[in-house]
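Here the complex is missing a single protein chain, while all its other protein chains stay put.
Entry: chain A
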Amino acid sequence: MRGPTLLLDKVAVVVQNNPLLTPSSATFFGGGWHGIAGPNGGGKSTLLKAIAGLLNHRGNISLQWPKGKGEVGYMPQLSPFDASLPITVSDFIRLHSDKQPVWQRYKTDPKIEAAIEKVSIQALLKKRIGTLSTGERQRVLLACALLNEPDMLLLDEPMAGVDKQGREQIIQLLQDFKNSGGTLIMIEHDWQIIQDCCDSLAWIDGGLKDHNAPSVVFEQLKSAHLSAFPSNVTELKHVS
């Protein structure tokens, strides 16, 4: 696997004359783990959705693939599912594959089996997707994002609502993905995770305000005395 390099060239998002993201340019190198952070409503999810092709945008977003075009996996922000719908985890994962219609009896698909094993959700397969806990749902969404063997993962708060053990599990999975050469773009609020895992951090507040190594961005933010920024490192995650 060789993850692509992501190039943003004056990327802006305007919805109904309301600028959600001012023109921003940056390069996220291939095979790296890149964090996106910023205050609530700052445009982090907007930027990620624009990269995923979910929102119309101005400017250019391009991917430089080292070995021909590959797959991109997207994990959206946590959204609830209707618990009364008889849609199991197994059904939901199968919907991500075009190999076999979901209304037919399941015949083993190596890709699906590999994704299930990778994220260790065998015990959840018969549960309804709407009845899962937050952490379980995040793991299922991650399995879906990994299903088509992507070279790049776009993750919108993958650790939101996940307990410590679940976080460690997800981080390990993402670390393995990075080690195998994949590119990761991840929105994350927890400063500790960003500092421990990410190669770079993009600080988004209405537009791209800073893009550098996490520690450098943090120092710059601290020295700039942003009003919303805490003086204490550990408090950052509560503010953002």
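We adopt the following convention: contacts are C-beta pairs under 8 Å (C-beta built on N, C-alpha and C of every residue); 3 or more make two chains touch, one makes a residue touch a chain; residues count from 1.
In this section, contacts and distances are computed from a predicted model.
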For the chain omitted from this view, which of "Ring-hydroxylating oxygenase subunit alpha", "Dihydrodiol dehydrogenase", "Cytochrome c-type biogenesis protein CcmE" or "Metal ABC transporter permease" is its UniProt protein name?
"Metal ABC transporter permease"
Where the complex has a chain not shown, which of A:Asn17, A:Asn40 or A:Gln104 is the residue touching it?
A:Gln104
Of the residues A:Leu7, A:Leu54, A:Ala114 or A:Ala160, I need the one that contacts the missing chain.
A:Leu54
Interface with the unshown chain - residue positions in chain A:
49, 52-54, 72, 74, 76, 79, 81, 84-88, 90-92, 94-98, 101-105, 126, 144, 148, 154
